[in-house]
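Below is one structure, written out as structure tokens, with a few remarks after it.
Note that this complex is displayed minus one protein chain, with the remaining chains in position.
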């Protein structure tokens, strides 16, 4: 076990897998210089310019080239720098990567990992802060990974690189500096298994990605008030750990889903709808979501604070839920 | 009142508005030839090549040029030909059109209408059949219009062209030939008002776009069995007529949301989650969704049939709901 | 290719490939008209010299990407018409188990990485395949087929710049039939043309008469060799003519009849037939090739029409390994 920051954990995971498998290569802007976040620091020296490729600002082609290389047997890590830029590569992602295995009747499995650091971060405003992970849960053909800790980032990235499915990996920008303990070697963490962060009977709280530490803080505050809840970090939203959530809800009868993304039509809606579907409305006394209002992310700290999920909002929401 | 097909109704709506407002212009591939579906037939002759612009195959730029023209006061109809191609223009749509009014503090309201014929149609396979309208309900800054009849298409398109908000208009490809009666002049239909298609107490069924006639058929079959349900066509999914749905659910206690799109994380999840949130789980005996499985759209008629919502599936789902 | 006997054999091969492509597409058109084939169908009648002349220069481990008008590319690369036809029919024995149809035919076993329903969609994929091959130190190359309509989409610029930058083993082929859907290409394309665009992006480029299969073959043979030698990407601008409409149901009535008639006189199959006749191949020989092609495709049609539909559960396969939705009926 060694204590490292989340982004260093991610670096070590990619490093381990590139050492293990010569088919793995990484492409994206500035990656040969270590990447915007240092997540590929020293890769160039070890793996050379053919496997660590700094690219032009050509997102469509970064994505499409990754795919093309996968079709001849390579396993690319496609670095998108910041999630929002993937909007420049959506045809390649949505119409090609997510469809090819199916459209071609299984002739190819494009084993790509698309890394898309996402979320609010340092007042970056509307074009550098989006959280649209819910979109990809709705998109057949892809895995959607949304880790929140150094441990999970490392283990899930190893799993992603080894996966034959296309994996969309949402690095949580705002948590890159948060430390955690990782093992050596880093063991893969299976997709679709939630992590229990806290245990209690008062309510089930489900969350993922950058919201996790915020919600955890709120849950601690609640515990100090004597309110104990089950807190589940989904870690991946497709597949997601429906069984764990439903088991918890059957125990607590109350569900709150919290995410940084916009509440309307966010993945929280799916969690609620699915629980209601499977467990029946009778299993629930209340089910709510807490997310961002349906507005773009504003720049000003004074306004961004309005949009952010906070521990206080979590406390308030849970109290309302159990009232 | 005159009986015309849905696509002809759409043509007349755009025609009327282009006559009324010289700021309206249309751009897209082949539009000067009348458009892929004849929805701009004879526009070139009447309005000339400056206002009816056949473009290169440059989706990013079709979208971005529409936006740019709106920023100097024009009101473009941006024709995307088939929804799936909007994936080539997502930066312009998501990062620019949806954000500009907000990012710039209200200095501009880009009054664009983006037309995106969507849905399954004639075995067009995975890259020409997608229904991702739910994505845009999750995207702040846009209106999402999903009509199902000639009347609604006409009235909502007039409303869309007159709207100062960016409007994403999902023309229902599969219903283009279905006739309906439109008035002259075509009156605008406000966004966010559901249309009641059938009335009953047994359950509330909510749907929109190409699923509407299919569900209506199923509802007729149910009525023949003596089961009467409230059927609501949302017509627009953002804003959506929450009040009408909740009022109906309070009456029936049972909710089924049906859409052609993938069930997982589709807009049906939002409808269910919102109803549960506002009305409380206690107001419901059951709430379910019926949509496509989470798979790309296959080409073969034998397989496409598996994915499609059918009247029979609706009947089965309602019967299960009320069992 | 200096031995005249060899050369004649090569020309005959080209003739046979073009005849097979033509027969395949005429058969498919008829089947579509008869309601046997569902969905949109884009045929390349008149353009066969491009597919044939390029692909005769490729090895089986060379990869190609194609576009929405890709039957010819697939056949020329070695795909089996029988399985292609079954795919057009949406049957289980089709290349994609009926999931793709005409616009998504692929045969990875012969290096055909897929047709594509998105204009220019194959460009970055081919560039990536080339980069992958280079990473693997293979001397296989990638070939990217696209239409004149694709050169106005962003991936054209991005892909060519990228390929030149990394000196990738990729040959770009712009199959220029002068039209994109229902709009003349020159009415939506500014500047001096695709070869100048390519050169401005660092990619060597020449124009060739795409209705003369020998010219295509000659140019392709040089370009493929250069690309394989590691000299970086090349582009061939191949000028041809699409005799039929955009889709099987499009009469392309907006084109003057004389234009189409004139183009018919430049039919690449007829032209090569005349050359072969000149070189002493008997008309009966040529007829035999044509007849064989027609018979092959007629049989493909009959088989496809009789083939089994995919079982319903097949719709739920090939989605993803983890988190796939199970089929239940």
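Order as written gives the chain letters A, B and C; numbering starts at 1 within each chain.
The definition used in the following text is that a residue touches a chain if its C-beta (ideal position, glycine included) is under 8 Å from a C-beta of that chain, and two chains touch if they have at least 3 such contacts.
Please read these numbers as outputs of a predicted model, since none were measured by experiment.
K.L.:
What are the shown chains in contact with the chain that isn't displayed?
P.N.:
Visible chains that the missing one touches: A, B, C.
K.L.:
Return the single residue from A:128, A:195 or A:289 that touches the missing chain.
P.N.:
Of the listed residues, the one touching the omitted chain is A:128.
K.L.:
Just one of C:81, C:154 or C:310 touches the chain that is missing; which is it?
P.N.:
C:154
K.L.:
May I ask which residue of B:44, B:80 or B:103 touches the chain that does not appear here?
P.N.:
B:103
K.L.:
Tell me which of B:69, B:130, B:209 or B:248 is the one touching the absent chain.
P.N.:
Only one listed residue reaches the unshown chain, and that is B:69.
K.L.:
Tell me where the left-out chain touches chain C, residue by residue.
P.N.:
That gives, for chain C, the contact residues 152-158, 160-162, 164-165, 188-192, 196-197, 199-203.
K.L.:
Touching residues of chain A against the unshown chain: what are they?
P.N.:
Residues of chain A in contact with the hidden chain: 29-30, 33, 36, 54-60, 84-85, 87-88, 122-128, 264, 293-296, 298-303, 305-307.
K.L.:
For chain B, which residues lie in contact with the unshown chain of the complex?
P.N.:
On the chain B side, contact with the omitted chain comes from 25, 50-51, 53, 55-56, 58, 60-61, 63-74, 76, 91-92, 95-96, 100-109, 140-143, 163-166, 191-192, 238-239.
In this text, only the chains that are shown with their structure count from here on.
K.L.:
Going by C-alpha centroids, which chain is farthest from chain B? Tell me that one.
P.N.:
The chain lying farthest from chain B is C.
K.L.:
How many Å are there between the centre of chain B and the centre of chain C, using C-alpha atoms for each centre?
P.N.:
Taking the mean C-alpha position of each chain, the two centres sit 36 Å apart.
K.L.:
Between chain A and chain C, what is the separation of their C-alpha centroids in Å?
P.N.:
Each chain's C-alpha centroid was found; their separation is 40 Å.
K.L.:
With chain centres taken as the means of their Cα atoms, state the distance from chain A to chain B in Å.
P.N.:
Distance between chain centres: 30 Å.
K.L.:
Which residue numbers or ranges of chain C touch two or more of the other chains?
P.N.:
Touching at least two other chains: 96, 98-100, 104, 116-118, 154, 319.
K.L.:
Touching at least two other chains at once: which residues of chain A meet that condition?
P.N.:
91, 95, 102-103, 140-141, 238, in rising order.
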